[in-house]
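All protein chains but one are shown at their positions in the complex.
Chain naming follows the written order as A and B, and within any one chain the residues start at number 1.
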Amino acid sequence: MTQGRFVRLAEQDRPSLTLYVDGQPVTAMEGDTLMVAMLAAGRVLRTSEFGDGKRAGFCLMAACQDCWVWTEDGGRLRACSTPASAGLRLSTSQPGASWPTAN
Amino acid sequence: MASPVSVSDVLIIGGGLMGTSAALFLRQRGRSVTLLESDLVGRQASGTNFGNVRRQGRPIHQLPLANRAIAIWRRANELLGADVEYLQSGHIRVCYRERPENIAKMEEYAAEARHVGLDLELLTGNALRARFPFFGPDVLAGSYSALDGHANPRLTAPAFARAAQRAGAQVFENTRIIHAAKQGTDFVVTAEDGRTFRAPVLLITAGAWGNKLSQQFGEPVPLTPRGPNMSVTEPVPYAIAPAVGVMTPVEEETVYFRQVARGNIILGGSTRGPSYPDQYRAYVLPQNTMKQLRQIRRLAPALANLNIIRVWTGIEGYLPDSLPVMGRSATTSGLFYAFGFSGSGFQIGPGVGETMAELIDTGTTPIDLSHYDIARFRRSA
Partner (left out) sequence: MADRELTPRIVVVGAGPAGVRAAQTLLEAGIRPVVIDEAARAGGQIYRRQPTNFRRSHEALYGTEAARAQAVHDGFDAIAATVDYRPDTLVWNIADGQVWTASERGYATLAYDALILCTGATDRLMPVKGWHYAGAYSLGAAQVALKAQACAIGARVVFMGSGPLLYLVASQYVKAGAKVAAVLDTSPLSNRLRAAVDLIAQPGILADGVALTRALAKAGVPVLTGVTPLEITGNAENGVNGVRVRLANGTERDFAADAVALGYHLRPETQLADLARCDFAFDAKTRQWLPKRDQDGRASVAGVYLAGDGARILGARSAEVSGRLAALAALADLGHKVDPLTLVHLRRQVASYARFARGLATAFPWPHEQAANLPDEAIVCRCEAVTAGDLRRVVNETGAKEANRAKAFSRVGMGRCQGRYCGHAGAEVIAACANIPVEQVGRLRGQAPVKPLPVAIAPEGEE
């Protein structure tokens, strides 16, 4: 499935911006949260650490912490409360390079 | 006086790791045991601690006890019939550049430890960073113990208590002992609600509360309650095998961390906070959490990308020489102590239980307890 999870219903005449999710360009709009940017174009935000599958956030009000994504340099962002900005490079899994590997 | 609720060979006051493991090992030796706990078993220091199962860094004279404990940790799941998440995944203790003299201390310690069965590998420079790429530039050297590790404190003491119960021990929770005395050949202890318990042998394993009971036998000790700070991050891919700690004389710099197999990283140490044993409460001071994070960033800058999702602390009893009280009473025959583990009782806990059981059962133990004699405080307290 390539179509997005969220459906835009109004406010569609905003200027667009491009950010990158797992290396792929994603077109979003100024004023979008990262979550809306990612889910208007895709289906998921991350994979649960405990083997129960994909997650796409839950509360949208900065309370459940289910929507954390990574920046490519290993930083963490809460997608539902962070505004999207042009050129941002995000990852739906933890970028290996940012993390010490096991010895 | 009402008749006692229980009469047994041994009474144990305090259901932390020390009391619960002693109860199990006494049962294995065929002694009848009653364990009394004012709250729920394993909820105080034993259930809130960092979970380091580390031998290195302990006084050399304590290593035989620590080795005894390691042997139990290795078979803990089988012994207890429960998974206590023990990982023998190594422990590394590092020192900072500004204290190069610590390298010599590490070498000296390693040389002595080797004779007591603890093998340590000293690592510096590229060798250190190649194996442990997460250390910050301030880290100068590390002493690595492959056979140390960590476990889940929330699960351990309760698992010992359940195993002891299955083996026949009586466990009374929500039973706070307010009075203990020897009457004739027996000890009679009285709970807050008036219930009494009787036995010819009494073992006090009451952690930070130990002094309240020992002073009833004329043996006060200068026990100070403190609360070490803990924090935990969100889960991230499992990548850091060993538990990690800093060797330093400065309390604020003494931080440590470990990653659990599920991925969360547990951070501990830096300045300890106050705790209130009478109210059974301890609070994390936010300023201490902030100091801890600063020190953790210095130790392992990569952790700065993570978030802490929860902090906690617990009540631990500290003695001025950082050594516990462990062994016989100096005033009262049949009375034994094991408390005041001064921030480092988790690893040795099962060994303490086994040693106390042995001492009570046979009257002797090969473990050298002379450093822990309660009589050492006779003058100072």
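Please note the rule applied: a residue touches a chain if its C-beta (ideal position, glycine included) is under 8 Å from a C-beta of that chain, and two chains touch if they have at least 3 such contacts.
Treat the numbers as computed from the prediction; the structure is a model and nothing was measured.
Novice: Could you tell me which of B:Arg154, B:Arg176, B:Arg195 or B:His371 touches the chain that is not displayed?
Specialist: Only one listed residue reaches the unshown chain, and that is B:Arg154.
Novice: Taking the full complex into account, what residues of subunit B touch the chain not shown?
Specialist: Against the missing chain, subunit B presents residues 40, 43, 47, 154-155, 158, 162, 233-234, 267, 283-286, 289-290, 293-294, 296-297, 303-312.
Novice: Over the whole complex, note the residues of subunit A touching the chain we left out.
Specialist: That gives, for subunit A, the contact residues 1, 5-12, 14, 30-33, 36, 40, 43-45, 48-66, 76, 78, 80, 83.
Heads up, the rule we're going with is that only the chains that are shown with their structure count from here on.
Novice: Using mean CA coordinates as chain centres, what's the gap between subunit A and subunit B in Å?
Specialist: 43
Novice: Using the touch definition from the top, list the residues of subunit B that touch subunit A in their complex.
Specialist: Against subunit A, the touching part of subunit B is residues 131-134, 234-241, 262-263, 302, 305-307, 309.
Novice: Please name which positions on subunit A make contact with subunit B in the complex.
Specialist: 49-50, 65, 68, 74-76, 94, 98-103
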